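The complex appears here minus one protein chain, its other protein chains still in place.
Chain IDs A and B follow the sequence of writing; residue 1 opens each chain.
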Amino acid sequence: MLEIKNLHATVAGKEILKGVNLTILDGEIHALMGTNGAGKSTLSNVIVGHPAYEVTEGSITFNGQDLLAMKTEERAHAGIFMSFQQPIEIPGVSMNNFMRAAVNARYQALGREPLKSTDFLKLMREKRKLVEIDSKLVNRSVNEGFSGGEKKRNEIFQMAMLEPTFCILDETDSGLDVDALRIVAEGFNKLRTPQTSALVITHYQRLLDYIRPDVVHVLLDGKIVKTGGPELALQIENNGFDWIKEESHEE
Amino acid sequence: MKSEQQYLDLFRGQRDLICQHSVAALNAVRDEAFASFERTGFPSLKEERYRYTDVARAFAPNFGVNLARKQFPVNPDEVFRCDVPNLSTSLAYVVNDQPVFSRPIPFVYSFSEAAEKAPGILEKYYNRLLSPHSSLFTLHSSLSPSLGRVGEGFLNTAFAQDGLLIYVPRNQRMERMLQVVNLLRSNVDLLLFRRVLIVLEEGAEASLLFCDHAMDHSSFLTSQVIEIFCGAGSHLDMYEMEETHTSCRRFSNVYMQVSRDCVVSHNNITLYNGQTRNTIDAVLQGENAEITLNGCVIADKSQQVDNNTLIDHAVPRCTSRELYKYVVDDNAVGAFAGRVLVRPDAQKTSSQETNANLCASNDARMYTQPMLEIYADDVKCSHGSTVGKLDDTALFYMRQRGISEAEARMLLKFAFVGQVIDEIQLQPLRERLHYLVEKRFRGELNKCTGCALCK
Partner (left out) sequence: MQQKDNNDFVRRVAEEKYKFGFTTDIHTEIIERGLNEDVVRLISAKKEEPEWLLDFRLKAFRYWQTQEQPTWGHLHMPEIDYQAISYYADPTRKKDGPKSADEIDPELMKTFDKLGIPLEERLALSGTAVDAVMDSVSVKTTFKERLAEKNIIFCSISEAVREHPDLVRQYLGSVVPYRDNYFAALNSAVFSDGSFVYIPKNTRCPMELSTYFRINARNTGQFERTLIVCDSDSYVSYLEGCTAPMRDENQLHAAIVEIVVMDNAEVKYSTVQNWYPGDSEGRGGVLNLVTKRGHLRGANSKLSWTQVETGSAITWKYPSCVLTGDNSVAEFYSVAVTNNHQQADTGTKMIHQGRNTRSTIISKGISAGRSQNSYRGLVKIGKNADGARNYSSCDSLLLGDKCGAHTFPYMDVHNNSATVEHEATTSKISEDQLLYCNQRGIPTEEAVGLIVNGYAKDVLNKLPMEFAVEAQKLLSVSLEGTVG
């Protein structure tokens, strides 16, 4: 599904990623852990095509396509979805108009007819039920005045609407209490198909209790320094990152 | 005085013709207004209220003026469909400066029939707010010398021959919204002097929608004066929408006198134009009055829009709110100056003014000037003003969801001015305007598609 080779990236002239290699196969869940400033968010921003980040070396292919040559929206049409760490509020743009624009842009890219208004509203209703999001939220402006938990749930709702094949959950657990975390994680699990892959970025084990990773990576100082199974996340939860830092220095 | 000369000559040469085709109440104040214009001329760019609009230049070309009241052959009901149709409104047309009714509308008259149908009203109210003797202006000039000017208003009074009178007597209510469609119609470049007098007596209610449209591709220069008298406890809900073309210049002056316990709102929506200057002066002269001035502007190409407002709190315990939003693109120039004056002893005034603007291109320019002038201490007054660009983070978020950059920009601009439209009380009008604004941003307004002038 996703193949990242020797990826170097800078923001404001400063190199953050220093040679990342990562391969995610269809249906796999990968967790990405690491200290603050290690480059986790940079990696996810580069994958979705944030204009502030510049790739200086390396490549990313997505289902055989050269991702770096594609615009942000084209990557979205190809099936990439990011659940943002801090979803932005967009005053005055209703969720309805926003989702309609997003769904129809995707349909157009896939060569399909845009949804009729009634069909669109029906789709909204269905997906809303699926992720248990209040209809009131959907009638408001995008994320405006939402609580932290509501914003994260709204991200999962949008995921449901757009049916991506590859999801990035960027610290979806930050700022959520246990109940909200469970609801969001369960929502994600419901939406998953056997082909859906995901990159789950987190500091904590607790999200991984709900979304079981196949592979766990540790990103330190712009490089993936350690890769392991789910047990690696538990080790980090108990012992922190220092031992991995020492290990990687020894190498 | 170069630009003024042709008007001085025209008036002197045609005074009798002008009077002959007008009514007594208008003729009664004509000479004095002309004398005032002779004395002051057009305001120069050095005058504080005219920093951003060159009046003399706009009035310099040689326009035709229809002093002989030649009728334009038009049946508006047949040829024109307005973009805000059938809001269950009463419909009146003003062709250039001439009111045309296909059927009588309660409380609505042309000046020429006013003497018969609303006797004494013109004599009592017409031009009172523009008169150099008006207490309004003498008070202004003692506090702020720069406020005492009425721009080309004197010229309008000198030349105006007919107009629209909306007179709602005591405790009466206009059942339906009145929609006034101002049609610009001429095969030669035309200057017109449009005039509206609105009198709401004590406890009266009215809701008014004025739409400006151009039916021909000629250049139009509109000088408009609207005088509004709101009696105690009256309610006025008023909208002005401009949707013309790039060869249209509009100079509008709204003078409003608001009495105690009134609730007044005025909305100025500039969708499409060439050059526009809207002046609004509102004096709150009775306690517990509430006024709202809202506006939104969408300007691109080389369009210019200058809104200049004054809210004068002359007495205690009044409330004013103001919200103006602009989106300026291409080479457009936007200007907003809003002055809130709290006179001595106007205690317990509450006033809030907001002006927010988006510059969408690097050649667009925006000037903003929110002003507070306060002579009383127990007041709550604030203003805020911003000029900015579209939110990059929001753009990125939308693109991540698959929305193209162009569409994302459109949605954000639409949302930005949408907040002004949201303030509109009347639901069908609100929805219609949302729709029109979206069409405007998509370049689909009927005056924009296939119109040679707008390309």
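To be clear about the criterion, contacts are C-beta pairs under 8 Å (C-beta built on N, C-alpha and C of every residue); 3 or more make two chains touch, one makes a residue touch a chain.
Keep in mind that this is a model prediction, so the values were computed, not measured.
Taking every chain of the complex into account, the omitted one touches B. When the full complex is taken into account, the listed residue touching the unshown chain is B:Ala376, out of B:Ala28, B:Ala376 or B:Leu426.
By the touch definition given at the top, subunit B reaches the unshown chain through residues 48, 144, 344-345, 347, 357, 359-362, 364-389.
Here is the rule we use: only the chains that are shown with their structure count from here on.
Remark: subunit A and subunit B have CA centroids separated by 50 Å (rounded to whole angstrom).
The touching residues of subunit A, when paired with subunit B in their complex, are 48-51, 71-73, 76-77, 81-82, 84, 87-88, 90-93, 97-98, 101-102, 105-106, 109, 141, 158, 162.
Taken in their complex, subunit B has these residues touching subunit A: 391-394, 396-405, 407-408, 411-412, 414-416, 418-419.
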